[in-house]
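Here the structure is laid out as structure tokens; the discussion comes afterwards.
All protein chains but one are shown at their positions in the complex.
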Amino acid sequence: MLKGPFLSKDWMGANPSYEASSWIMLGLSYDGTCSNKSGTKFAPQAIRTASFALEEYSPVFDRELCEIDFYDAGDLDLPLGNRDKSLDIIEENVKAVLDDNKKVFSIGGEHLVSLPVIKAYYNKYKDLNVIHFDAHCDLRENYLGEKLSHACVIRRVLDFLPTKNLYQIGIRSGEKSEFELMKINNTLIKSKEDKEQMLKNLQDKPVYLTVDIDVLDTSVVPGTGTQETGGMQFNELINYFREFKDKGLNIVGMDLVELSPDYDTSGASTAVAVKIAREMMLAFC
Amino acid sequence: MLKGPFLSKDWMGANPSYEASSWIMLGLSYDGTCSNKSGTKFAPQAIRTASFALEEYSPVFDRELCEIDFYDAGDLDLPLGNRDKSLDIIEENVKAVLDDNKKVFSIGGEHLVSLPVIKAYYNKYKDLNVIHFDAHCDLRENYLGEKLSHACVIRRVLDFLPTKNLYQIGIRSGEKSEFELMKINNTLIKSKEDKEQMLKNLQDKPVYLTVDIDVLDTSVVPGTGTQETGGMQFNELINYFREFKDKGLNIVGMDLVELSPDYDTSGASTAVAVKIAREMMLAFC
Amino acid sequence: MLKGPFLSKDWMGANPSYEASSWIMLGLSYDGTCSNKSGTKFAPQAIRTASFALEEYSPVFDRELCEIDFYDAGDLDLPLGNRDKSLDIIEENVKAVLDDNKKVFSIGGEHLVSLPVIKAYYNKYKDLNVIHFDAHCDLRENYLGEKLSHACVIRRVLDFLPTKNLYQIGIRSGEKSEFELMKINNTLIKSKEDKEQMLKNLQDKPVYLTVDIDVLDTSVVPGTGTQETGGMQFNELINYFREFKDKGLNIVGMDLVELSPDYDTSGASTAVAVKIAREMMLAFC
Amino acid sequence: MLKGPFLSKDWMGANPSYEASSWIMLGLSYDGTCSNKSGTKFAPQAIRTASFALEEYSPVFDRELCEIDFYDAGDLDLPLGNRDKSLDIIEENVKAVLDDNKKVFSIGGEHLVSLPVIKAYYNKYKDLNVIHFDAHCDLRENYLGEKLSHACVIRRVLDFLPTKNLYQIGIRSGEKSEFELMKINNTLIKSKEDKEQMLKNLQDKPVYLTVDIDVLDTSVVPGTGTQETGGMQFNELINYFREFKDKGLNIVGMDLVELSPDYDTSGASTAVAVKIAREMMLAFC
Amino acid sequence: MLKGPFLSKDWMGANPSYEASSWIMLGLSYDGTCSNKSGTKFAPQAIRTASFALEEYSPVFDRELCEIDFYDAGDLDLPLGNRDKSLDIIEENVKAVLDDNKKVFSIGGEHLVSLPVIKAYYNKYKDLNVIHFDAHCDLRENYLGEKLSHACVIRRVLDFLPTKNLYQIGIRSGEKSEFELMKINNTLIKSKEDKEQMLKNLQDKPVYLTVDIDVLDTSVVPGTGTQETGGMQFNELINYFREFKDKGLNIVGMDLVELSPDYDTSGASTAVAVKIAREMMLAFC
Partner (left out) sequence: MLKGPFLSKDWMGANPSYEASSWIMLGLSYDGTCSNKSGTKFAPQAIRTASFALEEYSPVFDRELCEIDFYDAGDLDLPLGNRDKSLDIIEENVKAVLDDNKKVFSIGGEHLVSLPVIKAYYNKYKDLNVIHFDAHCDLRENYLGEKLSHACVIRRVLDFLPTKNLYQIGIRSGEKSEFELMKINNTLIKSKEDKEQMLKNLQDKPVYLTVDIDVLDTSVVPGTGTQETGGMQFNELINYFREFKDKGLNIVGMDLVELSPDYDTSGASTAVAVKIAREMMLAFC
């Protein structure tokens, strides 16, 4: 028999048992509606492979991955070109995990994949709130006539989620009408006061966290499809996570989307994604 | 007033008048069903920009682009994520050009864009024959359940085109069942005799030429989505064109698809695509 | 007839009429004196192509490109290798636009292209002032014996522009003698007080704005010829623009130079250049 | 429970059971002695990930991966920097597989990893013969004083393997003394006669096949550490495999080494490696 | 005879005489123990070649390279794969320079090369103190069982250097046990007070400065082997240097390690390394 030692084919530190795990990591390799550069479908495996170059320990959260029970379910094999069916398969799988009383950490793929995930969550948690990190509003009614596009994903979420349950952070790009919508509904966190109000509102609420990696500056993550300069540095994002953790937010589901690994041949963007994912797990799982 | 001189924003050597042109170059920037690497939607503009690095003259065909009347219509702005509507818009536009008694040279995009083009052609030319250069059979009944995929495009063409009107060249990859289909229907050109029979059959027939750039070896065109080694060198492809021209084939429409320019950062793949396009025009327009 | 819809071949949001436009965007594809990496000649077309990946609306300036009348004249076709003639052609064209009582937004190319542009402006606006964003002084008397080099462009401007009319921002690299020259003439904006004095001085003066993209940090724009770390973040640059706008500076001409798009294969540097160009237009046109 | 469908984390088509498999694929991620560019340690996982972009069927061998029982054991986790211990771990694991009466298909890593594998094979098959595809002789007595280097691997094999049992194909680079050694011992296959003699000699002998991917031309595989132009095209290599198969050679073990995937950002080199690996399995397993 | 002028093959501004120089620049092209991406062995020559794209003058230190006597000794030709012998050769050469009463500025290579350098320094300066800039603790007792790894280099230094003589800056990654070690020994500079205490302690002490370039954020230096986001900007690092200089620290030796130039195809990472090296020389030589 083989003696090894072998590198795992799962995410660094993952628990090999679905049953024994309370969080399920799910790869959602879909990128069919990208308005600009695509390639986000390669992100889940790229992040998995690169996870071994990072430490399991976070000095920020003083915690190691081995302290968490998460299972790496692998990547769904989606019918490329069929957007609607792809979304259905995602929703079905997320629902299955929620039915098992587990939580889901999805790795995109483009941002549209968050729609069926949040839908499944909303069906379980009627009082769901959503925190949305992004460079883009994603609030278009449609994009080139399409209502199901990564440029409209949060607007589609608002088709069922009450607007007051949405909090948007880092937004710096959109159409004029999208910014007006944010203004009317007061969804954008612009100040320290906004943030504190949000944290107060979210006490004892189930919260879904969706992180579009382009909330970070393009210098930090050039490997994304719709590159938008003027964004956060990595530590600013982590500081949000730290505050969420310190305030005891109840994160019931989360995703990390829009890494397009091949566009950054240095691999640095993928390394950033791995570290965000690790910190999300160490903070919230 | 500005004095210039200015570089054209159209393809090198294009005629600025649609009316005065007999061939219309049409960019089909769709890549929604790519089974592997995408990015073919960027090809039409990349090829246009790079066209100025090439000479207008071909020593092979002893002809210059200025001898041809072709109009560069630009790139269709397609509703990304909505495959079926994208295909409809393509078909409509091609039909419009054919109704004006002009011919179309389409630049993809992924190979699925050839389906609505060939459909429009077939509606005009009932006796249409198709010559298909490719590494892949593209004869799957479906791909992950989808009948409309770039892996199925020629199979979908065979939904209306008689099998005997199809000629496939350069194929070296597919499922077992696809190779069996080629064998049963005898669509693959494997020998000098096959080629001569094809050329004889095609005399006085309207012929549509679809060139998937991955018919060339990956060393020649690494910038493509489904890289398949073991293919033709550039001059072998040009020799086919030379023979088609010498035999007086009546090419009534043509396309060049599947360049994914960003995957070859040297720009060499795009330069190859420009040269293929130029030779196709100088040989057949 | 073709039905489209088609993507424009001009810059996103450009007005198709020269006559109806008050600003003319002009591509200056020259990179013959680059002391290090070249390739800036590819920038104007790269920026044009990438413009469609950005929104037309700026939340910073709460304005959309459709509110501005600018015409995309395309890129001058310059006699490569003949520096002096290239500069002459640029000057002639800029003069022609100014004679039509329009303004010019030039897209380089290397920084030397700003010389003939500013010359033409100076001939029209005798009281012209120049704001110069750059990592480098560009104040050398010559570079390897050459007086016409991108390393000398501002020194050549000072051959006709009074030194007191020059304001330099972001400079962090040069020869000792260049820094001494800046000190003697007090051209470098080093403090809040300097900036306020500059803004006061420039009230009611015609101002030309030249932006060398390497004023930004190399992490933000690796795709430039003379990479110089330690520079501004994107938002710092935009804050300057915001102040210029708030103080009502009268920007009569402007340029954006030194992007070398091929050196950043992620395309992020080009995306940054597009956004700078958009913000310059929305702030000052 | 999750419903999927999921993409496998193993090699495309691999059998999930070690026991049920007759061939074991083993990743040997070591690149510590590379004389030039390294990065071959990333090859096993890169090839595994990319395997899903290829078809399971080979038209050359008219066979599919599902007809073969191979197990993907994953990649050994080797103590980087400790060459000798890394080699020991490899040898131990290969021995373990051979003791189970299974065969090993190793994926490197640099070429030095073949040494412990061939050693383990030699201990089992005393009459072992080795076919060596490579651009380089790998016959140096030492490299900068080191006897254990990827430039010396075949010389080290000859420390135990009788010289007459070695056959070298595709060699085009080395020191003068290495070429003299090949001449004296007549190990290089230079002609059709040489090849036929080899095939005759190898009848009924256990044969180990070691393929350094740089036997192919650098245009086909730029992603390798010691790029050596003037090599084979892909189809020439496959023709050797076809002949080996037709003559019924008894391949008892094999490896594919020296892909350095990050050096070819197009991914084409990795795609070539996947296809070589697939053809090796379909021809010899 | 040749008239030139010629570019130097040495580092920009280097003195051609070893004897006449007080600082010796030494290239240490070793990368055998890299736990992740390698290629740091190419850094010394890449930095040398790129040095000519930078100015010799630093406005921060108001000094030019021509004011310094440093000799560019070139790169040691190390026996790749033999870690221990490579380290011995490095130590021997550094000792030789120290015996000549000169100082050494080493350019790595991976961080393990600092071990023999610091050893040689410690043998000469018994009261040596070490300032360590890095993203990683490098304090593991071993890495995959190996005590000599770039992940353990500072731990190995602590085998002879008193712990109180070590000061670590910028650390943000490691195992839990490494962070505990830093805490117990109070080696990490976390606050302004820590820094001031350090500067006070170091008065009149011989100080060795080791700079792992990944102390900078990955956006500034993507071209490094173990990419760790969340780091310093360039100017923060320079500010440390400025303070060290202002306080008159007695830097007797220094190194700059872990640039992996090929992973940043823009060349920006290498340009950053050149500028760090120039500032280190202008501040401390």
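Just so it is clear, A, B, C, D and E label the chains in written order, and each chain counts residues from 1 on its own.
Going forward, a contact is a pair of C-beta atoms (placed from the backbone, for glycine too) under 8 Å apart; a residue touches a chain by one contact, two chains touch by 3 or more.
Bear in mind that the values here come from a model prediction, so they are computed numbers and not experimental data.
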Not-displayed chain touches, in the whole complex, chains B, C, D, E
Of E:D10, E:E67 or E:D194, the residue touching the omitted chain is E:D10
Considering the complete complex, of C:G13, C:G39, C:G74 or C:G267, the missing chain is touched by C:G39
By the document's definition of touch, the residue of C:A14, C:L78 or C:L139 touching the omitted chain is C:L78
Had the left-out chain been drawn, it would touch subunit D at residues 35-37, 172-176, 179, 217-219, 222-223, 226-230, 263-265
Across the whole complex, the chain not displayed is touched by subunit B residues 53-57, 59, 62, 64, 217, 219-220, 233-235, 238, 264-268, 271-272, 275
Against the hidden chain, subunit E presents residues 1-10, 18, 24, 27, 29, 45, 49, 73-77, 89, 92-93, 96-97, 100, 262, 265, 267
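By definition in this document, only the chains that are shown with their structure count from here on.
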Shared touch partners for subunit C + subunit E come out as A
Residue numbers at the subunit B-subunit C contact, same meaning over half shared and different meaning under half, come out as same
Separation of the C-alpha centres, subunit A versus subunit D, in whole Å, is 40
Touching at least 2 other chains, the residues of subunit B are 35, 37, 77, 262-263, 265
Among line, ring, star, complete and other, the chain touch graph is other
Touching pairs of chains in this structure are A-B, A-C, A-D, A-E, B-C, B-D, C-E, D-E
